[in-house]
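One protein chain omitted, others in place.
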Amino acid sequence: MAVTTAPVRPSEPGRRPDAGRRAGLDRALPWLLLLPAAITLGLVSIYPIYAGVHASLTTYLYGRPVAGAGLKNYTDTWHDPVFWQAMEVTLKFVLIAVTVETVLGLGLALLVANVVRGARWIRMSILAPMTVAPVVVGVIWRLIYESETGFVNPLFTSLGLGAPNVLSHEGSAFFGLVLVDVWEWTPLLFLICLAGLQSIPQEPLEAAAVDGAGPVRLFFNHTLPLLLPVLAVGVVLRLIDAVGTFDQIFVLTRGGPGTATQLISIYAYNTAFNFTDYGHGAAMLIALLAFALLLVLVALSLMRRAAKRVAQ
Amino acid sequence: MKRAGRYARWAAIVLVIFGSLFPFLWMLSVSLKRQVDIFGGPSLPKQPTLSNYTALFTQYHFGAYLVNSILIVGASVLASLLIGTPAAYALARFKLPGGLNSQALFAALLVRMVPPILLVVPFYIILAKFGLLNTRLGLILLYTGINTSFVIWIMQSFLAEIPTDIEDAALVDGDSRLSALRRIILPLASSGLAATAIFAVITTYNDFLIALTMTSTPAAQTVPVGISTLIGKIQVEWGPMAAGGIIGALPILIFAFIVQRHFVRGMTLGAVK
Partner (left out) sequence: MTSGSGPSMKWSRRSVLKGAGLGVAAAAAAPLLAACGSSGGSGGSSSSGSSKKIIIGSFQDPAMAPFRDKYVKQYQQETGTAVQYSETSYDAWYQACKSDGLNKTGAYDIYVMDDNWVPEFAAGGIVQNLDKLGLKVNPDILSKGLDQGYWPPKEGARLKAFKNDTPALYSLVIIDDVNLLYYDTRHFSSPPETWDDIYTAMKKKAHPPQLYGWSARGVKGNPVVQTYLPLLNSYGGNFVNDDWSPGFAGPEGVAALERLLTFLPYMSPSTPEFDTDQETSLMLQGKCMALTEYTGTAVTEIDNPSDSKVVGKINMATTPKQVKNGPAIGTFICSIASGSPNPEGAVKFLEWFTSDRIQTQFAREGGNAAVTKTALNDPQAAQKYRWLPAIAQSVQLSTPKPRTPDEPKFEDILGTQLNLALVQALQQKGGYEQIAQKYLNVAKGQMQAVLEQNKNIYF
């Protein structure tokens, strides 16, 4: 699921209204306007997070809470080799997929940025994969990869290569999944980069071009530094989403073969719902949240350092 | 030289578009095949049939799924706009004590930051508690909450951009704050509202995980969940699954195309400011 955000910044305070007959109402007004939203958000964010933490500290038997667990669910998870396997797969998946998407998205944006003819159609065609439900994306690629009904095996055999049986091997299934994610989400980074490129002032670029700078130097010295803050937002959004990837895998591989595509999200889901073990499932998910926040922090600091270096 | 570069660029663009759209066309072709042809290797449908589509509606409850999806998306997006926009206005126009503005914005964002899989177990517990599992109402409430955070975030930045002078003039003319909001501000923010609503419609219609976990029968299941039910424990219904994919994708593709200007704006909003 894609998320769009604005950078955090202090809101601009309105001009203080004159003290007068409306002062009392005006003083209460902001709180009245905020109240419904506060209640709603409390119900869907603060309480669920509290409940999740609470569940992770509880022992369940046959789906019912029977006792406090202390930190047992966490220590069990820490000693669970399958959990660490899933952690490794998640990390690998997120890093590879988001890196490829960022590079491709930027490249595509540069490719299309100055095209005027048919721009609307080109843009919409590129965006199409991102608009449809991830479940549908999973269905589409299952129809492509599947060895008996799909498109990939016959394609390879007709080219004289062996049938790859994408979903039958650990390596190919994993990269098959990465490709699905790249197909689906490169458009988001493309879109963000495109918008970023279009907001960059053209005068300095033209001036530098007049001074004889080549396109490559122009890109690295002028365009990229100005684009970095925008790119940072896009990358962070993708990181958060990629960590939670679930739907496509649920439809495509269910985590297999072996554990090759078993992300934490899949393993935690199975633990909580198929093994009826809410306690361990919740503990894994809290660990995943910590992991996602860590990734975001690392990404932001890397971006900031890169921005500084480019600026010098 | 320059011309060659231009050809190369167009060749690349055509290739990208092909890569982007071909998977959809493949799914469309499978959805028009008979079961016996699906296993027969890649080809265009030999005897195109709509039987997979009719099966969706006669055997697999897709009528109910579509109705559920439309009701749930409509109600939750509307509710979240009604709840979120006033809050966004308050955050954009009033300076609250204790730096509450930015804290509130952060809290709003938190829901979107957290991978949805994290929220599912608590959501499940809450809905079970109030007997709202497998009801449209339960899903509407959850999506309203999730969308509200998004509405606050986006609308706040839209509203902050509208100059305060216009509003102040209306206040001086004797309008109350609320009527100024209704008469002056909302019309000015309408393109922001459109972008926000469109984005919320698309993400809500596409959601799978929450709907999967909270529902269990066609009484409340949505289109993406309906598609996943075609991948059974025993067998995959390939033809209906492809047709279901088309049914799931088409409304959103058409919708995104019609409202593409707003859509693009919603997707990129904030990132570039």
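We call the chains A and B, going by the order they appear; numbering starts again at 1 in every chain.
We adopt the following convention: a residue touches a chain if its C-beta (ideal position, glycine included) is under 8 Å from a C-beta of that chain, and two chains touch if they have at least 3 such contacts.
These numbers come from a predicted model, not from an experiment.
Engineer: Among A:R27, A:K92, A:R254 or A:R305, which residue is in contact with the omitted chain in the full complex?
Structural biologist: Considering all chains, including the one not shown, the answer is A:R254.
Engineer: Residue-wise, where is chain B in contact with the chain that is not depicted?
Structural biologist: Contacting residues on chain B, toward the hidden partner: 35-36, 39, 61, 64, 124-125, 128-135, 137-138, 212-213, 215-221, 225, 228-229, 231-236, 238.
Engineer: Residue by residue, what part of chain A touches the chain that was omitted?
Structural biologist: Touch with the absent chain occurs at residues 51, 54-55, 58, 60-66, 76, 79-82, 146-148, 153, 163, 165, 167-170, 254-259, 270, 273-278.
Simple rule for what comes next: only the chains that are shown with their structure count from here on.
Engineer: Chain A to chain B: how many Å between their CA centres?
Structural biologist: Those two chain centres are 15 Å apart.
Engineer: Can you check the complex and tell me which residues of chain A touch chain B?
Structural biologist: Within the complex, chain A contacts chain B at residues 1-15, 17, 22, 25-26, 29-31, 33-34, 36-38, 40-41, 43-52, 55, 108, 111-112, 115, 120, 122-129, 131-136, 139-141, 143-144, 148-151, 154-155, 183, 187-188, 191-192, 194-196, 199, 230, 233-234, 237, 240-241, 243-244, 246-247, 250-251, 265, 268-269, 272-273, 278, 281-282, 285-286, 288-289, 292-293, 296.
Engineer: Considering the complex alone, what residue numbers of chain B touch chain A?
Structural biologist: Residues of chain B touching chain A: 9, 12-13, 16-17, 19-21, 23-24, 26-27, 30, 38-39, 41-42, 80, 83-84, 86-87, 89-96, 101-102, 104-123, 125-126, 141-142, 144-146, 148-150, 152-154, 156-157, 160, 164, 167-168, 171, 176-178, 199, 202-203, 205-209, 212-213, 223-224, 227-228, 231, 238, 241-242, 244-245, 248-249, 252-253, 256-257, 260, 263-264, 266-273.
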